[in-house]
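Every protein chain of the complex appears in place save one, which is left out.
Labels A and B are assigned to the chains in the order they are written; within every chain, residues are numbered from 1.
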Amino acid sequence: MKNQLLLKNAGTMLVRVLFAVVAAFPIVFMLVSSLKPDQQIFGDMSSLAAFLPVGNISFDNYGAVFDRVPAARFLLNSVGVSAVTVILGIFVNSLCAFALSRMQVRGKKIVFTAILATLIVPFQTLALPLVWWVNQLPYFELNGFSLEFSKGWLDTYQVQIIPFIANAFSIYLFHQYFESIPKELDEAARIDGAGWFKIYRQVVMPLAGPATATVAILTFLPAWNSYLWPLMVVQSEELRPVMIGIQYFFQLNVSWGEVMAYASLITVPVVVLFIAFQRSFVNSIASSGVKG
Amino acid sequence: MATAHLPTRPRVPAAAEAAIPPSNIRGNARRRPGFRRDQLTGWGMIAPAAVLLLAFIFIPAILGFGLAFTNARLISPRPVEFVGVDNFARLFTDPTFYRALLNVAYFTVVIVPVQSGLALVMALLINKKFRGVNFFRTVYFLPVVTSMVVVSLLWLFMYRKDGLVNEILSAVSFGLIDGPDWLGDPNTAMPAIIILSIWQAAGFHMIIWLAGLQGISGELYEAAQLDGTSRWQQFRYVTWPGLFHTRSLVLVTITIQALGLFDQISVMTQGGPMDSTTTIIYEAVQSGYRQQETSYASAISLVFFVLVLIVSAVQRYLTREKD
Partner (left out) sequence: MNKKLTKVLATSIAAVALTSTLAACGKGSASSNEGSGEIALWTHNAGNPDELAAVQKIVDSYNGSQDKVKIKVQAFPQDSYNDSVVSAAAAGNLPCIVDIDGPNVPNWAWAGYLAPLELDTDLSKHLPSTVAEWDGQPYAVGYYDVALAMMARASDLEAAGVRVATMEQPWTKEEFQDALTKLKALGKWEHPLDLGTAGTGEWLPYAYSPFLQSFGGDLVNRDGFQSAEGALNGDEAVEWANWFRDLADQGFMARKSGKDSTQDFLNNKSAIVYTGSWAADKAQAALGDDLVVMPPVDLGEGPKIGGASWQWGVTSGCSNTEAAMDYLSYSLKPENIAAVAKATGAIPASEEAAAQTPSFAEGGANRIFMDFSREYAVMRPETPAYPFIATEYGKAVQDILNGADPKSTLDSAVKAIDANIKSNGGYKN
C-alpha cells in the first residue's frame, strides 16, 4: 500500500517535471541566447545547442542594451504604471464585485450583464476611437494653489493607467470567488452592526486572498506587456514603458543577442512578482485541509 | 478593531450555502429600514468601475461602431459620409471573411476543451503542498510572461522543415515521420498555431483554476479521505462540483480569447499561408491600420461583437445552473 502510494507520487512528480520542461524551454533559450553573439544564436538554432550556454559566452549583450535603450527609465515607468493599475484595479473591481455579489442592489443583473459584455470588445478594435476620445478628455493639474485645466490626455502617465483600472474580467473573477464565500458571514456581521463597507473590508476581502492574487497577477501582465496603446498615445521617450523598448532593437540589422538580453531583463520583474503573489494561493481559506 | 468574533477561517462547506435558502434574506431586504441607504451604498460601490468602463469601453466602442456606417478613413482629406450598410454588404460578400470565420471556429472548438483541460491538470498537479511547489508553479507560469517577440522567434525556428519539432518527431518515430513545414503548409499552419497558443496561455488559466481550487473547503477533502475515497472519486465528487463558478469563468474567458485570436497570427503567419490562419480580428486590424479603411474595420468589429455575444449567450444557456 505504502509502496503503491510512493510509486503514484513518483509518477505524479514525473508528469510535473515533464510539464515543467515543456513550459521552461523558451525562457532557457532566451537566457542562453542573451549570452551569445548574434551569428552564433542563429548558428545554434537548429540543434540542442540553442538551449545550452556553449560557445562564445559573455555578458556583452547586456552592456550594449543600456547603450541603446534607456532601460532603467523604461523599467521604472512600467513598474509605476503597472503597480498603480494593479492596486487601483484590485480596489475598484473588488468593490464593484462585492456589491454585485453580496448586496441587493436594484438593477444589478443588468449592470453585471453590461459589464460582462465589455469582455467581448477586443482592445485592438477599440484603440483608434479611444485615442481620439482620450485626446478630448479634460485634464487638470495642481499648479501651486490653482487648478489648471487643459484638454487631452495624450503623452501622459494617466493615459496609460486610468483606462485600464476597471476590468470586467477582474470583476467577474472577484464575483465568482465571492459567491463561494458563505453569505451567512455577512448576516452575522450585520447583526453586529457592521456596515457594508466594513463587511467588504473586514469579512469578505480577507477571505479573498487567492482571488486578489489572481487579479493582481492578471492585471499586472497586460499592464506590463502593454505595447499597442503606449505606441499610439505616448510620444515622449521619458514616459515609455518597457515593451516599446523591444522595438529599439529592430533596426535594419537586428541585434538578436541584445533583444534576448533586454527580454530577459524585463521578464525578471514579472517572475519576481509572480513568486511573491503566488504565496497567497497557500494562505487561503481552504488550503489547510489540502495538505499532504 | 471589533472583529475578534468574526471567523477568520470559516470552515463552512460550500455546500452548506444551499442549506440556508438565501431567499429569506432577500425577502426581508425591501422592508428593511436601511433599504434606501443600502441601495446608495451599493451603487456607490459599483460606480467607480461602472463609470470607468463606460468612459473607456462603452463610449469608444459606440464611437467605433458608429463609424461602421460611414466611409471614414484613417487619414483622408475627404469628408466623412454616412453610407448606410455598404461596409456590411462588402463584408458579407468577402470570401476572406468567411474563411476567417471558419478558422476562428476551428481554433475555438479545439482550444476551449483542450486548453482548459490541460490548465486544470496543471493546476491539480501543483495545488497540493509538496517540496518544490513554488518552483513548479513559477515554471508553469513562465510561458505566460515570456515576451511574444522571443516566443515567436523561437517557435518560427522550431516549426521549420528542418526545425526542432520535426527532429524530435523523427527521433521519436525512428525516422518514420517526416514532418511538414508547419507554418508553410495550409493544412498544418492552424494546428501549429493551436499548439503554440495552448503552450502559451495554459498557465494563465491554470492560475484561475488554482484560485478556484483554493476556494474549496479543505474539510470536504478531509471528510472524503475519512470515507476512504479514491483520488478520482475525490475529484469527481468534491473538486469538480466545487469548481462550478470557476468553470464558467474559465469557459467564458477562453472562448472569448479564442474568438479574438490575433497576437500569434500577427507575429507568426500574418494570416497565411493562403488565408489558412487569418482571423476576424486580424482582418479588422489589417484593414483598419494597414489599409487605412477604418470604417470597414469598424464593421468587422461590430459583426465580431455580435457573434461573440451570441456564442456567449448560447454558452451561458447551456451551462446554466440547473435547478
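Here, contacts are C-beta pairs under 8 Å (C-beta built on N, C-alpha and C of every residue); 3 or more make two chains touch, one makes a residue touch a chain.
Worth saying up front: this structure is predicted, and the values here are computed from it rather than measured.
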Revision key, fill the gap. Only one of B:I177, B:M274 or B:V306 touches the unshown chain, namely B:M274
Review point. Who touches the missing chain here, A:A50, A:V69, A:A99 or A:L273?
Key: A:V69
Revision key, fill the gap. Filtering B:T188, B:Q291 or B:Q315 for touch with the omitted chain leaves B:Q291
Practice item. By the contact definition given up top, give the residues of chain B that touch the hidden chain. Key: 1, 3, 8, 71, 73-78, 153, 156-157, 160-162, 181, 183-184, 186, 270-275, 286, 289-293
Practice item. In the full complex, which bits of chain A touch the chain not displayed? Write them out. Key: 38-39, 41-43, 67-69, 80, 83-84, 87-88, 90-91, 127-128, 131-132, 135, 139, 141-142, 152, 154-158, 161-162, 201-202, 205-206, 228, 231-239, 244, 247-254, 256
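Just so we're on the same page, only the chains that are shown with their structure count from here on.
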Check your understanding: Any idea which chain B residues touch chain A in the complex?
Key -> 1-3, 5-10, 12, 14, 16-17, 20, 22, 25-26, 29-30, 38-39, 41-43, 45-46, 48-53, 55-61, 63-64, 67, 74, 122, 125-129, 134, 136-151, 153-155, 157, 160, 162-164, 167, 199, 203-204, 207-208, 210-222, 242, 245-246, 248-249, 252-253, 256, 260, 262, 281, 284-285, 288-289, 294, 297-298, 300-301, 304-305, 308-309, 312
Exercise for review: In the complex, go through chain A and note every residue touching chain B.
Suggested key: 12, 15-16, 19-20, 22-24, 26-27, 29-30, 45-46, 50, 92-93, 95-96, 98-100, 103-106, 108, 111, 115-122, 124-126, 128-130, 132-133, 162-166, 168-169, 171-173, 176-177, 179-185, 187-189, 192, 195-197, 200, 202-203, 206-207, 209-211, 213-214, 217-218, 221, 225, 243, 246, 256, 259-260, 263, 266-267, 270-271, 274-275, 278-279, 281-282, 284-292
